[in-house]
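Since the structure comes first, as structure tokens, the remarks are kept for the end.
Missing here is one protein chain; the remaining ones are kept as they sit in the complex.
Take a look at chain A:
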Amino acid sequence: MTDAATAPIERTKGPTRRSIERFFGNRAAMVGLAIFLPILVAIITYDWWWGSGPNEIDLRALNKGPSPEHWLGSDGVGRDVMARLLQGGRVSLIVAVVSVAISTVIGFLVGSFASFGGRVVDASLMRLVDLAMTLPPVIFLLVLASIAGTGITPTILVISLLSWPTLSRMVRARLLELRERDFVVAARGMGAGVPHLLFKHGLPNCIDILVVYATLQVANAILLEAGLSFLGLGIAPPEASWGNMLNLARSTVVLEQYPWQWMFPGAALVLTVLAINFIGDGLRDAFDPRSALN
């Protein structure tokens, strides 16, 4: 009953701990992790345990189906589909992760400038965001991609330029609300400038938005990369990516007679995107204070 200063302090779980526990209690998210982690490990480590490289040519195996030597078969020039699948996954994931990292940083910075930069900066940035959001994404992407060209770096650039506006809005809304909170006013009262407020208070309190957004956006970026590469605008052969492997299926011969050449990358793409979406949804629920009630 008394609030004596010396009263024992009860240890309870913090909000972060509770979020983590909720995440690990989420079945769909765990299924997602169970699918995604093995894929990730295989993609990262394959050159240590898989015999052939993605661009090695085996002239004895042209368009051959799965065999003990080529588990997932081989393609029209005798390259191992398994090796290309794993290398393609590596490229697709690198493109996705790097472009999401870039767009997350852009989104956070734009949101920060808008919320801390005063009325004029805020108004102009938000009109810019409105504009970016009203551009039809497919057309925007195609135009950008044809300007930037093919290859890993241009693809990363194109994808990262497309996805920051939504995030910057969420960050701005969160920071505007945060700015009025008493503990932020207290920091101002102790002399804190914008950098301190942004990195000591803004960033830690946006971390849930950033993590959830980045996770879901990785899945999105994998799909975007696949779409671009499928159209021949993303990653160009001979470099492998899931998208340009699927590109092979545009030939009816491959589509009908050599299904292993497109089915496996297709399956890998679908599984990975699905798994990451499960994880992202799990994270969102875990961070959502309303789900703390159950």
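In this section, a residue touches a chain if its C-beta (ideal position, glycine included) is under 8 Å from a C-beta of that chain, and two chains touch if they have at least 3 such contacts; residues count from 1.
Everything below uses one rule, namely that contacts and distances are computed from a predicted model.
Its record in UniProt calls the unshown chain "Peptide ABC transporter ATP-binding protein", which is the match among "Peptide ABC transporter ATP-binding protein", "dihydrouracil dehydrogenase (NAD(+))", "Isoquinoline 1-oxidoreductase, beta subunit" or "DMSO/TMAO reductase YedYZ, molybdopterin-dependent catalytic subunit". Shown as candidates are A:Val105, A:Leu128, A:Ala192 or A:Leu255; the residue that touches the absent chain is A:Ala192.
The set of chain A residues touching the chain not shown comprises 1-3, 5-7, 9-12, 14-16, 119, 123, 181-183, 185-193, 196, 200-201, 204-205.
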